[in-house]
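The other protein chains are all here in position, but one chain of the complex has been omitted.
In this document, chain identifiers A, B and C correspond to the written order of the chains, with residue numbering beginning at 1 in each.
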Amino acid sequence: MSNVENPALAPSREVAAPRPAWRIFLIRPETMTLALLILGVFAGSQLSEFFLDINYILKSFTLYAEFAIVALVLTMVIIAGEIDLSAASNMALSACVFAYAQQTGAPLPISIAIGLSAGLFMGLFNAFIIIGLKLPSIIVTIGTLTLYRGLAQIIAGDKSIRVPESFIGINNVFIGGIPAPVIIFIILSIVLGLVLGTTIFGRQIYLIGTNEVAARHAGVRSKSIKIILFATLGLTSAFAGLLTASRLGSVRYDLGLGGELQMVLMAMLGGTYIFGGRGTILGTFLAAWLLVIVTTGMIVANWLPAYQLCVLGVLLIISIIATNFIYSRTER
Amino acid sequence: MTNPETALLSARGISKQFAGIEVLSDVDLDLMPGEIHALVGENGAGKSTFAKILAGVYRPTRGSLSLNDQHVDITSPIVAQKLGVTLIHQEPISFPDLSVAENLVLGRLNSAPLARIPWQKITRDAQALMALLGVSIDVTKPMRGLSIADQQMVEIARSLASNSRLIIMDEPTAPLTPKEVATLFVIARRLRDEGRTIIFISHRLEEVRALCDRVTVFRDGHKVATERTANLSDSDIIRLMIGRPLKEYMHKQGSIIGEVALKLTNLTLPGKFHDISLAVKKGEIVGLGGLVGAGRTDVAQAIFGIAPAASGAIEVNGKLVKINSPTDAIAHGLAFVPEDRAQSGIFRTLAVEQNITAAIAKRIAPAMFISRFLERRFAQDSVAKLRIRLASLRQPIGELSGGNQQKAILARWLLTDPSILILDEPTRGIDIGVKAEFYDMIGELAAGGRAILLISSELPELLALCDRVLVMSEGRLTADIPRREATQELIMQAAVPRSTHQGVAA
Amino acid sequence: MKSLGTTFLRREAGIVVMIVLFCLVVGAVKPQFLTLNSLRIIFLLVPLIMIGAMGQMLVIVARHVDLSIGSILGLTAMASGMMFRFHPEIWWQLGFALSIGSGALLGLFNGLLITLFRLPAIIVTLGTLNLYRGITFIMSDAKQIDRQYVPTALKEMSQDSPIFGIPWIIFMSFGIATLTYWFSMHTRIGREVFALGSNPTAAPLRGINVSKVTLTVFTISGALSGLAGIMYASRWGFVNPSNTGNGFEFQVIAAVVIGGVSINGGLGTALGTVLGVLLLGCVAAALPLLGIPGTTQNAIYGAVILVALLIDRLVRKQGQRQNVARAAA
Partner (left out) sequence: MLKRNLLKSLIGVVSVVALTTVAFAADPVKIVYIGKNTGNPYFDSITGGFKDACKSLGCDFEFVAPATAEATSQIPFIEAQVQRGVKVIGIAPNSPDALNQVFDAARAKGILVLTVNGDITKNESHRDATILPTNFDIVGHDQVEMVGSLIGYEGEIAILSATTEAPDQNKWIVGMKETLAKDPKYAKMKLVATVYGDDQPEKSTTEMEALLSNFPNLKGVIAPTTVGIAAAAQVVQGRKIADKVHVTGLGLPSEMRPFIKDGTVKAFQLWSPYNEGWLAVHFAKGVLDGKVKNEVGGKFDVPNLGTITINPGNSINTQSALTTFDAKNIDEYKF
């Protein structure tokens, strides 16, 4: 079709008054997440008198901290217009590789390095197929999700592999009363928040996710950035896998099974736009807490896990409907 | 002249606005049964818009249509199809995975959703159609494997199959070989003789002359003339097409022209452009004229590394350079304002300031971290300098008008302080007032010692601004006209494809 | 078949070759693999996957994906199971209507979310995967439906039939495959599914009702998952809220992708999908015979999906190259 008459031109609104600041602030997905979080805390406290205990919530958070850590990087990948569903399988395979390495007698630091490299390699493998061969990330990572989990199963079989005593118990390390995994999550949130929000690298991620063609025109090396993102996600997944191994004291192939849903959910609930270009680390940070609050609230109230499944499924659908809606309202 | 009571389709006062800009104004036209009617005009004159309104792709802002004296509302392509109006798009749309025969009938099957489709009959009919068109296309093969020409033929067959009374062909001959064109003409004449009406949009005047009974000329969204083809000479038509008086855009001051800044030697990308050699000097504005699809944008994209050329050399400031990506190009001091703003220019949902500073990563973030202060200052300076109208720097750029979006893109590239600036249709879809501002700016940029390659389909623009005008046609350079000698006629003649240099785009 | 050319058949021939080669290799190691009995084992392994794959094929051809089919299978099987358990007086054949009907409704719900809110199918069905599984737990009170409640006549369908003793469910699965073939090749809406997947932007311009087609494929996918649900009860004789249908989607997607259905939409045949299912069935039946631990199965599925993607990519590229070559000629 001829492009001579371009119907996509926006109406001239530059003369319209800017939206008031409070509206820009309020009509944001992160605000929605925060509101839900407050609501969740309130609902949780109503469901069970045992819920409102900061130590308990922090402790519960350690159970989800590994997913939350990966979700932070996943947020960046989604903002760049891609997705990776294989991260949870990556966690399992990296942890299995690590455990296998130390079982065969490799010293602990070497084993850790091997485990992390495995994760990095998996991230690069995803990137190679997605970017090198130009295949859609969503279906590719469904494939690698099955593949990585399957490889973990081959390595570990059905048994659990013990990890050395010295490696166990990261979740029992407290710094200022806060469990170490939570600290790691908070620090990583701040670091990645700064990277995404204040560095040129972060800015270019938004540019790619908003309009990759225009970004390439503007001299952004979109392929390299995406490869870096997938590699980082792989490495972070491996790191999270090792954290899980440390928390559990043993590794099995089913480590983190189904975690991809939790990660995607955290990103979506935090207002990350599934089609890329929008989202913040703050959103995912809040959403991680929201998810923990909601799940923990239901578990401590002895709700059937069935209700948790329903709530998680409904939350996912509602969150994408809501973010799509908010973004379509604020686009112009 | 014409016989109004027998008109197949009458348009009265058809107007169309996009984003407040009127691209079509008060067009009245009567199309007779059994005629081939040419629509000619410069790019952007409104002929395609008019055709799309007839085919239900766009709805007119004002005006009415009547078919056989009955008022009709063509609200969608489906309605148009039912009324017997078919538009054959310039680039054929098809379902590449489905067979040719299916492409012919899909969307027109009126059977119940689950009733058996009579493939035997459909295949037979399709084969008959192909035989009628005189093309040897296996109708059971998927569309994917077909050449553009064959796809075009399928589109034409489709309109025949749907028994359309009005068939609109939007530049159908562009991708065809002379033999295919001849076949098409035979078919078109036969259709006319059957009493159908054909609208034929083309830039090739000799084709218009050979085929069409009447010709309607569009200029700047207005219909300027409808005449029997026989009553007009080629030069008459060209004059009507470009007939507006040369406005006083003569902003190009005599800047000092210096060394060669950009030099291309035999740049070739098969299927797109061939043996392009040109040079742009510092302080010089070189125009690149030609029709849409002549390969101008492809050359620009090759220079800028978006779709690098297969062979040939690029020299920047006398040094041979290798440009494989826009990043390389930017490093060599090139800047490129692309033609398709929405697709390759703006980041719609991001703030104006982020759009303006998108290409100067190092300058707004000297130590990796973005300095809000620097970012704002660069953006503010640009807004002031280019007089970009906006409510706030933090506004999403999608909220701005086309002209101001374009200014922001230009601002983005000026911030990179380029020595060579490639502008691809920089004033497309921009108000006349803002256009003048742009011309001033482009003139100033050249005066400042930058080398500028200006791609434009608007002849007055080229004449007003350029020191030299190069013309491309079908992937090759066909003219190099110095400023003194440049006239619209000369440019147009070089731009219009001749059968003598066929075979490049096909 | 008249409407489709030989290019489509090449892919199917390739799968047939793969199946034959695989069987010969396994047969060389374990001759008992090449017996009628093996055939029976394979054909009893695949009916559920085949039926699910037929629905999924249509969904993927329309450029979507349905991850919720396993949960739909579980929910519909549970619905029928509960009917058998708490209302044994009801004519058991109604279980088919119940499962297929409820499956169609669940599929329709997926389709409505996708079309009404313009959401990506993968995220929507990831959500309903959990939602439907949760509902299954809630309605069943997390209780399994034991063998004794499942009507013997229903279970017999997986064991026997008057026709050479070939179990009914094998006939049914091939019947569904034939119907899908018919639907996809010879009906208007079936071809519109392919058109939509082949070029979503062109579809509305060509008079295709995109919402209707999308709703149709998701409803069919749901209804077929429902049929697979009642057949699960027939085949395995029980319904478990947690296990029934768990992971079904991955097997089905693997089979569909192996069968040559392009994830870029528009391409795929019922025959290819049947062959893809059979290839997976052969692999699944051969692994225990060869003494290969079941733990390798996931990795094989994953690798197979990736390889199928790569083949798909190559096929597409070649198609484009042909196109360019012809255009340049």
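To be clear about the criterion, a residue touches a chain if its C-beta (ideal position, glycine included) is under 8 Å from a C-beta of that chain, and two chains touch if they have at least 3 such contacts.
For clarity, every value in this text was computed on a predicted model and none was experimentally measured.
Taking every chain of the complex into account, the chain not shown here touches A, C.
Checked against the hidden chain, the listed residues C:Gln159, C:Asn209 or C:Thr296 yield one contact partner: C:Gln159.
Residue A:Leu255 is the one among A:Ile155, A:Leu255 or A:Val294 that touches the chain missing from this view. Chain A meets the missing chain through residues 37-38, 41-42, 45, 48-54, 56-57, 59-60, 63, 157-160, 162, 168-169, 171-172, 186, 244, 247-250, 252, 254-258, 285-286, 289, 295-296, 299-300, 302, 304-306, 308-309.
Counting the whole complex, the residues of chain C in touch with the unshown chain are 30, 32-33, 35, 37-38, 41, 44-45, 133, 137, 140, 142-144, 146-148, 152, 158-159, 236-238, 240-243, 284-285, 287-289, 293-295.
Assume only the chains that are shown with their structure count from here on.
Mean C-alpha position of chain B lies 46 Å from that of chain C.
Separating the CA-averaged centres of chain A and chain C is a span of 30 Å. Contact residues on chain B toward chain C in their complex (touch as defined above): 57, 77-78, 81, 93-99, 101-102, 106-109, 111-117, 119-120, 122-123, 138, 140-142, 144-150, 175, 270-271, 506.
Listed in rising order, the residues of chain A touching chain C in the complex are 129, 133-136, 138-140, 142-151, 153-154, 157-158, 253, 261, 264, 268, 274-275, 304-317, 320-321, 324. Interface of chain A with chain B (complex): residues 1-18, 194, 198-201, 203-204, 206-207, 210-211, 213-221, 277-278, 327, 331-332.
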